[in-house]
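Have a look at this one.
Only one protein chain is missing; all other protein chains are in place.
After this line comes chain A, so read on.
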Amino acid sequence: MAADIQKLVRMANQIATFFASQPGDTQAAEVAGHLKSFWEPRMLQALYAHVDAGGEGLSPLVLQAVGRLRQPA
């Protein structure tokens, strides 16, 4: 993995780790919401591209969140 994507993977996983600790069943939505609110489009695109390339290192919650984000509104 290139250094820059590694960093994004770590950041995304950190976000997922926090929301995974929260009660309820909205964790994936919360992670998606956080990414959408704070990540600039090229960061999101890089994350999507990494998911498309297999998503190495990403937590399942991030993968779910990315799935939600990419759903057509």
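Heads up, the rule we're going with is that contacts are C-beta pairs under 8 Å (C-beta built on N, C-alpha and C of every residue); 3 or more make two chains touch, one makes a residue touch a chain; residues count from 1.
Just so we're on the same page, contacts and distances are computed from a predicted model.
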Task: From "CHAP domain-containing protein", "Two-component system response regulator QseB", "Formate dehydrogenase subunit alpha" or "Paraquat-inducible protein A", the hidden chain's UniProt protein name - done: "Formate dehydrogenase subunit alpha"
Open item on the list: Touching residues of chain A against the unshown chain: what are they?
Closed with: 4, 7, 10-11, 14-15, 17-18, 21-23, 34, 36-43
